[in-house]
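Structure below; questions to follow.
All protein chains of the complex are present and in place, except for one that has been dropped.
Residue numbering begins at 1 within each chain, and the chains themselves are lettered A, B and C in the order written.
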Amino acid sequence: MNARVLAWTVILLIATALLVWRASTGLGMAKVYVEAEEVSFVEVTVPPPPGAAADETSKTLWLPADSTEVRRYATPAQRDAAISWTELQQVPPKAYFEAQAADPNQTAIVLSWPRTIGIWIAAIFTLSIFSFLYRDNPFYRVAEAVVVGVSAGYWMVVGFWDVIIPNLLGKLMPEFVKANFLPGLNATGVEWAYLVPLVFGIMLVWRLMPKGGWISLWPLAFIVGTTAGLRMVGYIEGDFLSQVSSSVIPVINPIEAPGGGTDVMATIWASLRNVLLLAGILACLTYFFFSVEHKGGVGKIARVGIWYLMITFGAAFGFTVMGRIALLAARLEFLFNDWLWLIDPTDQRGVANAAAMVIGGV
Amino acid sequence: MRRTVPLWITAIAGVALVISAFLPATRGWGEDVATWFSILAAVAFVLGGGNLLKVHLRKISDRQSGWGYSSIVLACFFATLWVGLFKVGVHPNPKYPDVAYSGQTQGIGSPFWWLYEYAFKPLTSTMFAMLAFYVASAAFRAFRAKNVEAVLLLGTAFIILLGRTFAGVVLTGWIPADGAFAGLRLENLSVYVMQVFNTAGNRAIIIGIALGIASTSLKILLGIDRSYLGSGD
Amino acid sequence: MNGSTGSLRHRMATSLCGLAVVVSAGTALAAPPAPTDVRAADVGFDAGSRIRVEWNAVADSNLAGYSVFRSLTPGEIAAADRDSRVAFATAASEAARKARAAELVAEGVAPEDADRQAEQAAVEAGAAASREWRPETAEGEIRWTLAGVADPVDTTFDVDKLEDAEAYSFGVQAFDRDGAKSPIAATTAPASSEASAFDAKRLPLFLMLALLCGTVLLFISIARRGKPLKIRTIAGLAAVEEAVGRATEMGRSVLYINGIQDMDDLQTVAGVNILGRVAKIAAEYDARVEVPTSRSLVMTAARETVQGSYLSAGRSDNYNPDLIYYVTDEQFGFVAYVSGMMVREKPAACFYMGAFFAESLILAETGNSIGAIQIAGTAMPSQLPFFVAACDYTLIGEEFFAASAYLSGQPDQLGSLKGQDMGKLLVGAILLIGVAMATVAAVTNSETISAGVSFLKNTLLGT
Partner (left out) sequence: MLKALQNLDRRWIFLLMGLAVGVPILVIGITGRTFPETPTPLAQSVFDAVNELDAGDKVLLSFDYDPASEGELAPMATAFVRHCAQRKLKMYFMALWPVGPRMVQQNIRRVIEQDYPDLVYGEDYVDLGFKAGNEAVIKVIVTDLRQYFTTDSKGTPVEEIPMMREVRSVQDMDLLVNVSAGYPGSKEWVLYASTPFGRSASNPEGFQTVAGCTGVQAPLMYPYIPKQLAGLLGAIKGAAEYEFLVNEWVREQRIAEALVAGGMAEAEAADLATTFAKSPGAAEEWTVSGAAASMSPEAKSDLIRVADAPIPGKYLEGQRRMGPQLVAHLLMVLLIIVGNVIFFMSRKRGGAR
C-alpha cells in the first residue's frame, strides 16, 4: 500500500517538474486569449418600407446601435435605453503575440483565466482517465464521478430548453413562454391536445416516487407502442423491401466496351461480383433459417454462409479498430497541441515556434 | 386496470402510427403522436437525473464505500443544472435583449458552455479513446486463429487494416494499377471486400433483424408480448 | 412519365439556352403550333399536392419539348407584387434621400444628421414611386410560372408540390430545337389537387406488411394449439453444458454476464432465458454461478429465473440469491468491477449473453487471459467480431434469439420464429425469380422482361 502511494507521488513529482520546465520554455503552454467586444442594441420603431401594402404598420424591434434604422428612426429616449454587454471572442495566441509585439501594453486582447484553467482541467481529466490503464485509482474515480454528474445534468438542461419549453409549454401556455423565454414564438392559442404528453410526462416521472410505480407504465406503454408502430413500417419498408429489391441483380452482367460490343474481361468481373453477392446473401439467410437441420446440402450452404459472416465480422473488426485509434489520436492531439503547445498543426501560434518549442528553444 | 390500460395505450399509439403511414388523411395523427413521443423522450432525461439522484443520495446516506465519489457526482450534477436551467451568464438573444432568458442555452463563454467544453467533452471522448488500448492488448492475447472461421475473420481484418492506410499502397504498389489484377491491390481489395462480402453478410443480417423487429412490434401491438410491462412494479 | 421529370433541371437549362440563341440570332423562325385541348385533373390515390396536365401532341418534326406552366395563386401574386413594388419604391426613396442629404450637407449639416433630416423627402419620393408602379400583368390576367419541361414524346406531365384545394390554371407551350416557342395554350377550367383516402404508391408495402404479419400470427396460433414446432439444434447450447461441466471438474465458478442494458431490451430478455438453462445445468452439476448485473431490474429478473431452474432441478436448497447482485449502471464502472473480479476469482467458464457495447472487448480479453471457456451471444453487430474472435463459441444475432426461444419453449416465441423463417423463404423465392428475370433481361435485353424486373424492383418492392 505504502509502496503504491510512494510510486504515485514520485510519478506526480516528475510530471510536475516536466510541466514546470515546459511552461517556462518557449512561449509557455496552455494559454487562451480573448478579445473583448462591446455590443449594444436599441429598441426602435421602424416604419413600413416605401411601397409596402396598405395594411402594414410600423414595427418596434431591437436593432444593433450602429444599424441604419437606429440612426434614422431612434428617439433620444430610445438611445438612452440601449442595452449593451461585452462579448469575449476567443482568438488564436498568435494574435495576442502580434498585438503585444505591436504595443506591449495593449489591453484589447487579454489572457482569459476561466478558459486557461479550463484547458488545464480538461488535460488533467484526460490524464486521470488514462491512468486507469495502469490500475484503478482515485483520479480515475473522480473523473468518472464528474462525467456521470455533468452528463446527467447536461441532458436534462438541453431537454428542458430545447423540447419541453418550445414543444410542450409553448403549446400549453404560449403567452407565458413568449413573454419570458421565446419572444420569437408565434403563439396561436393553446393546443389542449398537448395535455396528453404533459400528463404522461408527469406519470413517467412518478416512477421516482416510492409508491405507485405502476403509474409510469402508462407513458411507458405509449413510448413502447409508438416505437413499435414506427419501426414495424420503417424496417419493413427501409430494410426488408429495399434490401431485397436492391439484391435483384443479373448474375450475367454484360458491360459495353468503349468501342462497342461487350468487354469480356469487365463482364466476367462484374458478373462474378454479382454472383458472389447473391450467393452470400442466400447462404447467410440459410444459416439464419431455423426450421431445417444443418445437414447435407443445407449444412454445406450454411457453412458457406458462416464464412461470409466471418468476413463481414472481419471487416467490422477492422473498421472498429480504426475508429478507436482515431479517437485516441484526437485525445493525444489535444494534449500535445492545446495543452502542451508541442505541435501546432492549425497554426494557432505561428509555425516558426512550433518546431523550436519541442527542442525547448526560443 | 393496471394491466389492460397500458395495453390499450400501446395498441392505439402504435396502430395510429401504422395507419398514418398508409392513409394520407391520417398523417396528422402520426405527426402528433410522434411529437408527444419526443416530449416524453425529453422528460426521460429528467427521469434519468432523478434516478441518479436517488442512487447516489442513498450511497451517501448509507455511507457506502465510495460515497465520497457520489457526493462529487451530485455536486457536478447540481452545478450543471443550476448554470444550465437558469442560463447563468448567458447573454440574451440580440433580437430581444430585454428578455433575459431568450439567449442560447449553450451561449459561448457561459458557465454551462465551460462545463461542456472543459469537463464533459474531454471526459467522454477520453473514455472512448481508452478502447484503442484494450483492442491492442486483446489483439495480442485473445484473437486466435483457432479455426477456419477465425482465420477468415482475422485475414479480412488485416486486409482492411492495411488496405485503409498508406501501408496498402506501399505493400501492393507493384501490381499495375490498370492491369487485369489491379483488383488485388490492397486498397482495391478492401473496397471489394466491403462492397461484396460485407454487403452480402450485412444484407442477410439486416433482413433477418427487420423480420425480427416487425414480428416483435406486431406482438407488442397485439398485446401478445408484454415483457415491457414486467419492468413496471 | 417518370422519364420526363428526370434530369428536369438539365433540360430546363437547355431550353433556356435555346431561347438565348434565338434572341442573339434574332432570326424569325417558324414557331411550332400551340398544343390543343390542354386538360388538368388531380392525380387520384396519392397524398395530394399533385395535378396531371394532359394535352394533344403537336405535329412538328423539329419539336424539342413542351414547357408546362402553372398559374400563380392570388396569394403568390400579391406577395410578388408587394416585393417588386417595395424594391421599386425603396430604390426611388433612397435616391431622393441621398440627393436631399447631399443638399443638406452642402448647407453645412453634419452627414449623420443630414441622413435623418432627409426622411421627409425620402418618404414622399417613396410614396410617389409606389403610386406609379404597375404590376407586370393586368388585374384578373393569369400570371404563369414554369412548372417543368416535358419530352416531345410526352403528352402528360405531373405538376408536384402544389397547395391542396388551391385553384390552378395550367398552360403548355411547345418549343423546337431552334428555341422557337408556340403561344401558351391554357386549360379552360382551373383544377385543384386533393389528398385521396389511400395512397396507391404505398399499397404494395401494405400488402407485404400484411403478408408477413399474417404468417407470424398464423404460426403463433398453430404453436398455441399445441402443435410442436421444430427448431434446428443450436451448437452453442451444447457447448454450454460442456463449459459448466468443465467448471465443476475444476471446482471453479461460472460467470454469467447478462449484458448492460435494461429489461426493455429484447437481448436482455433473451439473455435471462438462457441464464435459466445455464443455472439448471449448474444446479444439476452443483456448480456455482455468479451473476453480476448492471441494472437492478435485471438482477430481480435473474434471481427469479435462477430460483426457478434450481427448483425444477430439485436443488432449491442450493439456490443462493447473493450470487446474483447489482454492481452499477455505469458502463466502465461495471466493466472495471467485473474484469477485476475475473482476475481474482478466475472463473472456469464465462457467459456473455445480452446487449453489449464497447465493454465486450474488455470482458472477452480478460476472460481469455485467465484461460476460461467463453461463450457469448449478442445481436450487437458492432460487438460480434470481438466475441467471435476471442470466445470459444458465439451465438450470432438471430441465433441468439432462436436459442432463447428454443429454451423458453413458449409457443409465442417459437411461432414468431417460424413466421420469420417463412419471411426468409419468401425473400429467397423473390430473389431467385427476380434474379432469373434480371439475368434473362440483361442477356437478351428484351423490353418486356426488363419492364417486368423494374416493376418488381420499383413497384412491388420499391417505395
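In this section, a contact is a pair of C-beta atoms (placed from the backbone, for glycine too) under 8 Å apart; a residue touches a chain by one contact, two chains touch by 3 or more.
Given the structure is predicted, the values throughout are model-derived calculations rather than measurements.
Touch, as defined at the top, links the missing chain to these shown chains in the whole complex: A, B, C. Interface residues of subunit B facing the missing partner chain: 27, 30-31, 34-35, 37-39, 41-42, 45, 93, 95-96, 102-104, 106, 108, 116, 120-122, 124-125, 127-129, 132-133, 135-137, 139-145, 154, 157-158, 161-162, 164-167, 169, 187, 191, 194-195, 198-199, 202-203, 206. Listed here are the subunit A residues that touch the chain not shown: 133-134, 154-155, 158-159, 162-163, 166-167, 170, 181-186, 226, 230, 234-235, 237-239, 242-243, 245-246, 312, 315-316, 319-333, 336-337, 342-347, 351, 354-355, 358.
Against the chain not displayed here, subunit C makes contact via residues 2, 5-9, 160-161, 201, 369, 371, 381-382, 454, 457-459, 462-463.
Rule of thumb we're sticking to: only the chains that are shown with their structure count from here on.
Distances between chain centres, each the mean of the C-alpha atoms, put C farthest from subunit B.
When chain pairs are compared by their number of contacting C-beta pairs, A-B comes first.
Centre to centre, using the average C-alpha position, subunit A and subunit B are separated by 12 Å.
One finds 21 Å separating the Cα centroids of subunit A and subunit C. Under the contact definition stated at the top, the residues of subunit B that touch 2 or more other chains are 21, 127-128, 130-131, 135, 149-150, 153-154, 157, 202, 205, 207-209, 211, 214, 216, 218, 228, 231. Across the assembly, subunit A contributes 132, 144, 148, 224, 232-233, 236, 240, 244, 247, 278, 281, 285, 288, 309-310, 313-314, 316-317, 320 as residues in contact with two or more other chains. Of all the residues in subunit B, the ones that touch subunit C in their complex are 21-25, 27, 55, 127-128, 130-131, 134-135, 137-138, 141-144, 146, 149-150, 153-154, 157, 202, 205, 207-209, 211-212, 214-216, 218-219, 222, 224-225, 227-228, 230-231.
Put simply, subunit C touches subunit B in their complex at residues 46-48, 195-199, 202, 205-206, 209, 212-213, 216-217, 220, 262-264, 266, 269, 297, 301, 329, 332, 358, 361-362, 364-365, 368-369, 379, 381, 385-386, 388-390, 392, 397-398, 401, 412, 416, 419-420, 423-424, 427. Considering their complex, residues 78, 82, 85-90, 92-93, 112, 115-116, 119, 122-123, 125-127, 129-130, 133, 205, 208-209, 212, 230-233, 264, 330, 332-333, 336, 340, 381-382, 384-386, 388-389, 396-399, 402, 417-418, 421, 423-425, 427-428, 430-431, 434-435, 437-439, 441-443, 453, 456-458, 461-463 of subunit C touch subunit A.
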